[in-house]
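Not every chain is included here, but those present sit where they belong.
First chain written, first letter: the chains are A and B, and each begins at residue 1.
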């Protein structure tokens, strides 16, 4: 079972890495950065969340530093956008939202699983899953000197958190790692996509 | 004595965590963030300094990740502000300055103590105490895309540094951990509050 969850983790991580690298590269093009700036944003967006999670759970060196394949995946995602940007810019907004939600779900699930593998308390593992999901985008926004989307996008971190919480619940109920990962991922994805579609907002306090 | 300083550390850390979570939540309301954005800022402000310190001194996973009680304290601080914001906004400015100075003092002392517990050189422990005190507010300001207060607020990091230095001095003189912690905390608190009251400034170089 340890072996299974390690393999599962790697697959989820690689898929999420590619998706977020593509998104980072697209943000770089919007910011008019050059090829290297684009690559830096691809890397930061794709690997930032996982690196922060690994530093926090004590998995040093972080997986994406220890294993060069993550970097190659992030590099490929960035290069695809750079060389095929005419096609990439034709992608409809709805598809981008879906792909982003998929990346969020993959990373939330992978982050929660890895935190559990490292013996982190389930309550904190939910936070670690959330950080894995939103960390890369936060680093990207900080590098672009913008207030991170996660602080403003209404149901984004909330979706990651809900997916992670479902995973923890599933494990308490004795479900297998694969089943809980799928359940958690689906909850995160659906919650994110539906919230954009329905313009769901979280409550806020009126400022002074 | 090791036991004593560990217990002392936890009490100081929890008190500082609550105070800084409240401050982070108030900054979030000023920034018109939603409930989750408020919680993220509460967490980042309350736990950011300690997490950075723990990563730097090699205490991984950081205490606030290992122990879920820190998160609950930060969450409670954020929730208090969210649900009682009408009362919170009535708090006079002077009280806020005092409470902030108290949080700064608690964290500076706790950070210095923990660095010493981990065998960090006393000179560097002063820096670690300072980082613990100002780190959370710095992360909060970076998330809000603002130049961190610590770079501008005149005697802020200086107060934390002075408190930490007093602690180190007290230990060299053979005082007990509790006495040095109280001395250091009082120096930091008084220096901060008096500097605001008296509009003390540090020297600067006129820009070109």
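In this section, a contact is a pair of C-beta atoms (placed from the backbone, for glycine too) under 8 Å apart; a residue touches a chain by one contact, two chains touch by 3 or more.
Since we're looking at a predicted model, the values are computed, not measured.
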item	value
Full count of same-sequence chains in the assembly - 2 placed in this view	3
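Methods note: only the chains that are shown with their structure count from here on.
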item	value
Chain A residues within the chain B interface of the complex	55-58, 60, 118, 120-121, 123-124, 127-128, 138, 142, 145-148, 150-152, 154, 157-158, 201-205, 207-208
Contact set on chain B toward chain A in their complex	28-38, 40-41, 51, 55, 60-62, 65-66, 68, 71, 82, 85, 89, 142-145
